[in-house]
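A single protein chain has been omitted from the complex, and every remaining protein chain is retained in its original position.
Per-chain numbering from 1; labels A, B and C assigned in written order.
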Amino acid sequence: MLDLSGILAPVTTPFGQDGTLDLGGLRANFDRWNRTGLAGYVVLGSNGEAVYLSETEKWTVVEAVRGLVPSTKRLMVGINTEGTREAIRQCRQAAELGAEAVLVSAPSYFKSRMTADAFFVHFWSVADESPVPVLVYSVPQFTGVSIPPGTVGRLASHENIAGMKESSGSLTAIADFLSESAGQAFQVLCGAGPILLASLALGAVGGIVALACAAPEICVRVFEVFRWGDVQGAQLLQAALTPASIAVTDRHGIPGLKAAMESVGFVGGHCRLPLLQLSEEAREEIVKTFAALRAEYVGD
Amino acid sequence: MLDLSGILAPVTTPFGQDGTLDLGGLRANFDRWNRTGLAGYVVLGSNGEAVYLSETEKWTVVEAVRGLVPSTKRLMVGINTEGTREAIRQCRQAAELGAEAVLVSAPSYFKSRMTADAFFVHFWSVADESPVPVLVYSVPQFTGVSIPPGTVGRLASHENIAGMKESSGSLTAIADFLSESAGQAFQVLCGAGPILLASLALGAVGGIVALACAAPEICVRVFEVFRWGDVQGAQLLQAALTPASIAVTDRHGIPGLKAAMESVGFVGGHCRLPLLQLSEEAREEIVKTFAALRAEYVGD
Amino acid sequence: MLDLSGILAPVTTPFGQDGTLDLGGLRANFDRWNRTGLAGYVVLGSNGEAVYLSETEKWTVVEAVRGLVPSTKRLMVGINTEGTREAIRQCRQAAELGAEAVLVSAPSYFKSRMTADAFFVHFWSVADESPVPVLVYSVPQFTGVSIPPGTVGRLASHENIAGMKESSGSLTAIADFLSESAGQAFQVLCGAGPILLASLALGAVGGIVALACAAPEICVRVFEVFRWGDVQGAQLLQAALTPASIAVTDRHGIPGLKAAMESVGFVGGHCRLPLLQLSEEAREEIVKTFAALRAEYVGD
Partner (left out) sequence: MLDLSGILAPVTTPFGQDGTLDLGGLRANFDRWNRTGLAGYVVLGSNGEAVYLSETEKWTVVEAVRGLVPSTKRLMVGINTEGTREAIRQCRQAAELGAEAVLVSAPSYFKSRMTADAFFVHFWSVADESPVPVLVYSVPQFTGVSIPPGTVGRLASHENIAGMKESSGSLTAIADFLSESAGQAFQVLCGAGPILLASLALGAVGGIVALACAAPEICVRVFEVFRWGDVQGAQLLQAALTPASIAVTDRHGIPGLKAAMESVGFVGGHCRLPLLQLSEEAREEIVKTFAALRAEYVGD
């Protein structure tokens, strides 16, 4: 079984000022991420602005990244498409290009028709056909849909469904999904930095959190310190991590994350429209937040 | 200026049982729609299950339909993409293939970043580059976002923005958008059957309603009877139309609409997953609803 | 049948700085309101801060007001209580003290139990026992509950239910309630200034709007001008009225309304906690808004 424990970075996609892909920037970031304790990467996820890429660009990114990820780290590819048929086609393509697992978004367009059965059939059918293990991606703040109670428990029995990423930030949701899938080979990953430690405490195996792009070390450290059994130490790290995590998600989104990355030496680059540029005040707030974080925990 | 008044059908896309495109079925439907008083068509809209088509399939549909629409009727193409850059690319392609206007969805993925300014920049940039007039598509029940007050008023001043389709079903929203754009060359179209007449009364120029695929005549008649000034006659038609309209949208969605179409002799065909098949009870309810509607208003 | 047409003021309750009732202030306000074209008054409504009064204080207010309302104007009393038994007791008391009608709030505490049947039984039972006609009060922004479709239609058949006040600000809600109760002796009153004219156009018989406390003349004028058939004239008045209406409801609430009243010579007085005092900026904004409104429409 694919081991998903640890911290994975949901990597950003750098763009030039004219909106073109900056693959050189991506390469530079991987050079540095690879030297950390990150367990792996998700490309074409929400953070990767995958929704703003053409399909051709998506595969270009996957191919580029495949060459950059060492065998000691995992490579997961995000599949965000409404239709089951398209999701299957894209899972096959991603696997062909070297994805070790796929993170498949919950379909959401026809919200009132997205019943428990519709979600079940979608993920089950995709898992039947995907050449690599499937993770269910729950991110209600972007999709506007929640996966109904019981659905994940049913999906957990599929041998090609390895787990899920739960990103709503609700600890209740984490607890519910853990409880539904208890006793099955199903790994729950936390997708919201502010509840990373609490999720681990409830039984999540790891996290895929935006902050890991800009501050991988502290995210990895929370995971490791908790694993060693030092709960109080982990709480101090979590307390330091939380405001930085909020700054690059709820508060300033991907523009904030890219600014944070630049402030600590990664390549951030531009975002694509309709994401707007960050205000100067926001940028300064972020620079300050990450300078403090870095001074304290990375020792630069 | 492009005249958008009247009733347009947001056409469905028939699929075979194996999920393949049924272009023959589409052709048969147009043969019949073309003989009604419909003012035109929208392809690749929500009703067209555009979110379940690959890009290649989308253009195949547009090309097929282009050959089927007479010059007396308008052809609008739906553009549903999150990124501004992709929206522009697809507007150009649609225009190239013969679209007379494009119905551009509001971007919605990063909901909290979709501020008034983000919507404004998106639609304004698309309108700057689109070779054909742009309509703003507001459908909060699917996207989970509402276009903030004031935004439509600002967009209405762009000479390549011809109007909008408002589909939430809220008469308040129709009234607000009419009021914001008052005095400008901006046409508001109602996208929700149950408030079609009320929207016309408030100043909407027409409607793009799902029911027009299965019962074009009665939709057109409401519009015409209201135009002639027979408000009471229009109210009776609206009262008959409302339950049928709800049956093929809120209540049973596109599977319901396709069942309704089949029950009156159009080609419905299958839906693509994750849309599930209709239950037998639902199908019978729809057959009955449309038989009654047809007996009364079409005289078959 | 009680004629509810026209504009009624949902009167505020002035308090001294120490939070005590200021009955003298109330009297002064009625002196002035009585000289306008207002059709009547609602006391102990939301605007009256009835939720902050003890029961003793409530009856004190009703008794005081009873002596101030001339026979040409109507006096309605708000009954806001969760239980059916208590609502009946208080309706009797209000009638005893001279209420001509009661405006009965929808019960809302146990939200998930407040089904269509629960609302129906509540209002029907109250109407059975109330010595004076009952109006249903729908104000979802305060109660957090909406009266389900169909319920008002059933209630409209009770001979002691005279109508309703719909305050959500949704024109769709007004349209639905009008449609449900069509053909019955049931009068719909608009409770939201910004949609006053649109509600009248759809068939509402009048309005009970906060703004009528501070600017009764313009509210009455919209009603009259619309009645005379001058739709365009009414639209101009509505356009002037809307921002002032929003300022004293959605934007600044009752503290804003009391500031507006003071700025035009009524007695505003303090609010009771937990309503907080208005900021200076808010107060200035309101003074300016109402000075402009008054200059233009009252000719002071």
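Here is the rule we use: a contact is a pair of C-beta atoms (placed from the backbone, for glycine too) under 8 Å apart; a residue touches a chain by one contact, two chains touch by 3 or more.
In this text, all values refer to a predicted model and were calculated from it rather than measured experimentally.
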| item | value |
| --- | --- |
| Interface partners of the hidden chain - shown chains only, full complex considered | A, C |
| Residue of A:2, A:23, A:95 or A:202 in touch with the missing chain, whole complex considered | A:202 |
| Chain not shown: contacting residue from A:2, A:28, A:64 or A:175 | A:175 |
| Per the touch definition above, residue among C:19, C:131, C:149 or C:265 touching the missing chain | C:19 |
| Identified contact with the non-displayed chain, of C:40, C:78, C:107 or C:133 | C:107 |
| In chain A, positions touching the absent partner | 169-172, 175, 195, 198, 201-202 |
| Missing-chain contacts mapped onto chain C | 19, 46, 49, 51-55, 82-86, 89, 107-115, 117-119, 121-122, 125, 141-144, 250, 253-255, 272-276 |
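One rule holds for everything that comes next: only the chains that are shown with their structure count from here on.
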| item | value |
| --- | --- |
| Category of the chain touch graph - line, ring, star, complete, other | line |
| Rotation, 0 to 180 degrees and nearest 5, that superposes chain B on copy chain C via CA atoms | 180 |
| Chain centre separation (chain A, chain B; CA means) in Å | 35 |
| Distance between the centres, which are taken as Cα means, of chain C and chain B, whole angstrom | 39 |
| Chain centre separation (chain A, chain C; CA means) in Å | 50 |
| Where chain B touches two or more other chains, by residue | none |
